[in-house]
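Note that one protein chain is taken out, while the other chains of the complex remain in position.
Take a look at chain A:
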Amino acid sequence: MSVLRPFTASDLFRFNNVNLDLFTQTYANGFYLNYLSRWPDLCCAQTAPSGRMMGYILGKAEGNQQDWHGHITVLTVAPEYRRLGLASKLIALLERVSDETYRGFFVDLYVRCTNDVAIAMYEELGYSVYRRVREYYDSLGGTRGRDEEDAFDMRKPLSRDAGRRSVRANGREMLVSRFEVS
């Protein structure tokens, strides 16, 4: 339960309770303005009835031909609002717009191979690993070595990909370098 509304430029003044979290990056203003100036309908926020920011998603549409798809760039929920199913609602919206407005073949996202909680959530929402991208992230200094720096590229086909050609079963074994992905 929350107010689902477009993410706007002025939200940069009120997202501190979300962004001060360790795993959420605050980028230069240009990053947000770039997304908003190109894919405003793929950027949306959830707020509490009081107006307090709970979380937001920023996405884009990219790729050529069969590779044309929606991409989740940032998805974050403030610590105090986790475990309320907010993330899945944000994702559902992005999927709907990617499908209906952009007519993409699939939606994809990157996630740290060690982020078991997130991976499980994405799998439950219908995403599967398409490939593993080597050294996509900086190390967190943890103990899980390579898994920490590598990312899974996870995908979920949309209605346009009726043949489910954008996903595959053995994605976890498909290793690519980070220079091969956009």
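Note that a contact is a pair of C-beta atoms (placed from the backbone, for glycine too) under 8 Å apart; a residue touches a chain by one contact, two chains touch by 3 or more; residues count from 1.
Here is the rule we go by: contacts and distances are computed from a predicted model.
Of the candidates "Cytochrome b-c1 complex subunit 7", "Actin cytoskeleton organization protein", "WGS project CCBQ000000000 data, contig 00053" or "dolichyl-diphosphooligosaccharide--protein glycotransferase", the chain left out of this view carries the UniProt protein name "Actin cytoskeleton organization protein". From the options A:N19, A:T73 or A:S128, the residue with contact to the chain not on display is A:N19. In the complete complex, the residue from A:R96, A:R146 or A:R165 that touches the missing chain is A:R96. Checked against the full complex, the candidates A:C44, A:L75, A:V111 or A:M154 give a single residue touching the omitted chain, namely A:C44. Listed by residue number, the positions of chain A touching the unshown chain are 1-6, 8-10, 12-14, 16-17, 19-23, 26-30, 33-34, 36-38, 40-41, 44, 48-50, 52, 79-85, 89, 93, 96-97, 100-101, 140.
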